[in-house]
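Dropping the structure in here first, questions after.
The other protein chains are all here in position, but one chain of the complex has been omitted.
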């Protein structure tokens, strides 16, 4: 072993399990450690801090381990400036690039610390104006890299801050717990409180939804929540919008659509006709404007001037004209809408939920509601972020949520 | 091939898929068939009828195939009297015994047809007073057979009637359909209607429940439904009762129990203390009487004089004094309580739900609610019976059900 | 009711359940029917045929119902020529367009019948050279429609043929059956037989795979199957290729990657470094050529000159340079590779499996292997197509498959 570094970490190290994960990481990367100092929180709510000396095979291993540890909030004890290297080609980061977390991150340049403006996971860190005295540091996804961009390499000069635990979410399952046996109405109430709070604080509420919202009969509940102002922006795919519009155009009897769930997506021609109809209008907004589309979720979003970003997938028919068929363009459109998001609700879609959690800063609380426990676990258990999960049907969940948040919902 | 027989079947043969199943059965048993006559229902709601000539390797195969087909409502065209043979030993049926379905069944004795008094699956048919002119025919489970009982062998002289399709349950998934993507609030309303209807018709409502009712926070909803008269009898295991009582005795803060779902059943000593406490009182009823138990589901059942049958399993701690530790005795106790049941609700328990559906006549509508789609499929898809399934969380389901059925629930 | 039509259908109507589905469809579309004639198959393997008179509210409803019924193999008794209408705009089909199935389809033009060259679901039917005496009929996905294309509207002049049941797949669960409790080694052997048979018949074997292939340790088995010639083309996303390459580049110890499954996709920087490395080489092929990539699935495909189509999704990092980021372009690339496919294996990916089954003709047998029963049901139970499902882990499945198909696998 050759390369060494000393790191420190502060927080609820023991009662959050975070120290276990740190030591696991060191072993996984083939490193070794000595805990040099451990200041334990004496009282229940005191944070602890640890200083750990780490050794790895060579400097490259060490740098990668240090970057890895930063995902846990572990920073180097002493640090110089960040090292910048120019990107060698469009779309390619320099070797040894710093791979980001979605935590609050600062970068040291010529002795001064600068906040990363838009924390996002699995990006590079680029410095604009590095030769000026007002440099700006931003995350850059690999596909947006341009030749010559100044990019941070190695872990030196980078510090991250782990958010404090979310006190409001105490009844929620913690990481790794089973999320299936919980007092569900209590959880719904907590989600309602968090949404009210986000709105009261002037923050936007982001929804990420799959077509299950339509199939489980939750359109009326979601429309009521849009009308009541609890939906600022929706991320979804072609399927949610298409099934919502299909239901609005052809759903003479809800029972019929629901009787035939097996064939909803294919075989039944309703949805291809719905797609063709909107394509003829030119867009969802145009279909509302020309009187083709008069109800449903997409209609409510348009008439209440809420934002939506629809990103396609390889299984799409159509798609709707509003759908981004290029997924990288779609990611860019999503990034453009996450500003000021204060709460994120992910409903019955693993694909778009993972995509969203990839770009969302760790500080945004999110809750994932899905019947599939595997989806909930994947979303709710993402390191240090504020993910929570509820394993249940979105139909009854949104019904309860509307009853909580919309005073006159279903009350005549 | 040697043995032949002609059978007939009448009903919605084509639009129910029943004819496919009949022909599948014949092939599965290695038989062959010719459809001799097929009177098709010309209009949408007409029944069809088919006459099928069946051939099997030998008479034993044929008899077994004929019994099998009776589970589909297929009867022999011409039939003599039932053949009776004395049971050779306690607990043992004679060779070639008629294996029952849970359909309405009649048996021909000396030219007269007699109703089977208590249709139940997988039993023998015993005839009491076969030498009198008032014989009675009953199902007898294998373990209740006594030496010398007169038992029907072969399919001769037995006819079954398949119930007409349940019109009320149209929005429910049919057999084999995915039960996950449904308009859930509509389904809750249909369950509520069926329960009101059963009660209006003077029939009892049977609940079968697992401990998930407690873990998902549905105790208040279920207590409200007991108080409002929608629970006549509960079948459950030791776990539901124990967790309910544990929650009543130690649940100072619901959040605490729920925070620790992983450990609820073991490790935490709450539940063993709850068990010991009730054992000291002598029974659940005694614990209510002596003031030990003052709230919860079991308390509500006792104070409202509702019936419950608790049957143990090999994983039980304790158990509570009221639990039948002998499962065969437990089945007998359950059989004694299914009279006049007009609706059955199965919630978050596969074990007790399957046990109940084994003894319930096919005419009793049942709905199974569970987060696990496999459990729902297993229960809802049992041949010709009136099973329906809802894949969702029982917590939100019971909350919605109480909102539907109990006028002032959560509105006070 | 005004509009009427008489249709006919021939096949194993009763023992396949197909007639039930037909009558369900008529009711779902609000139509009514009279079964005018029913010729029953007298012997076990005889086909039946039915002539049904159908009535719908108006002609538009009727046409849509007729198109719907064609997905079941129901054709009009008497039919004129197909009606052609010009597409009004790029990307928009004319009103009342015929919505395709993936069944073998013929179209009547001026009294002659023409085969549809490339059956695919949920498309339009376009006729090229409709004014010549050599017209050609092809499916056209909505996004490939160009203004003025001659497109079939209504069901007139279109006939479909339902494939005969797949005899080889008898042990597999049929539609709607539980697919979890099956003799799995028997199923593996049947898949092996089908693959040998496809290859012997000069047909290509198509694989559709998710990253679970890598995570469950099946890389060696799949590489052996590529080398032995059982993989002609692979459809996948960015994740399978990235994790395979990550494992090839950084998987010093397989155990390590596997110890940390939770973090495999994000947080760990291995995969972003793998992505960046291949992006620097320029493509997967280039990374093989320049010696960067020396093992794994993608390496084996490149060195054995097998085809692969990678289509991106909104959750992708990177992506790899070979990934189609535009999903509609990706679908086109997949369509270009399905010629001569004689067997399709779908492994641990719902997204790409559904996408593939959307474009695959119904005549191609496919098997879907996934731990999630919902995915298997969705894929295996698609109307009249030859879908089969196995609910199991792909790791052990591919291990067994390699043991069946590769003589010296793990024996050397």
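Some observations on this one:
The chains carry the letters A, B and C, assigned in the order they are written, with residues numbered from 1 in each.
One rule holds for everything that comes next: contacts are C-beta pairs under 8 Å (C-beta built on N, C-alpha and C of every residue); 3 or more make two chains touch, one makes a residue touch a chain.
Predicted model only: the values in this text are computed from it and were never measured.
Residue in contact with the omitted chain (choice from B:76, B:99, B:150 or B:247): B:99. The omitted chain makes contact with just one of the residues B:4, B:51, B:189 or B:279: B:279. Residue C:183 is the one among C:183, C:202 or C:291 that touches the chain missing from this view. Where chain C meets the missing chain, the touching residues are 170-171, 173, 177-178, 180-186, 188, 212, 215-217, 254-255, 258-259, 261-262, 264, 371, 391-393, 395-397, 399-400, 403. As for the chain not pictured, it touches chain A at residues 13-17, 19-20, 23-24, 26-27, 32-36, 38, 40-44, 175-178, 180, 373-374, 377-378. Residues 24, 28, 30, 64, 67-68, 71, 88-89, 91-93, 97, 99, 101, 121-122, 141-143, 237, 252, 256, 259-260, 262-263, 265-269, 271-273, 275-276, 279-280, 311-319, 321, 325-331, 334, 351-352, 354-355, 358, 372, 374, 381-383 are the ones on chain B that touch the missing chain.
Going forward, only the chains that are shown with their structure count from here on.
Ranking every chain by how far its Cα centroid lies from the centroid of chain A, the top place goes to B. Distance between chain centres (mean CA atoms), chain A to chain C: 31 Å. Each chain gets one centre point, the mean of its Cα atoms, and the points for chain B and chain C are 39 Å apart. Along chain A, residues 259, 262 each make contact with two or more other chains.
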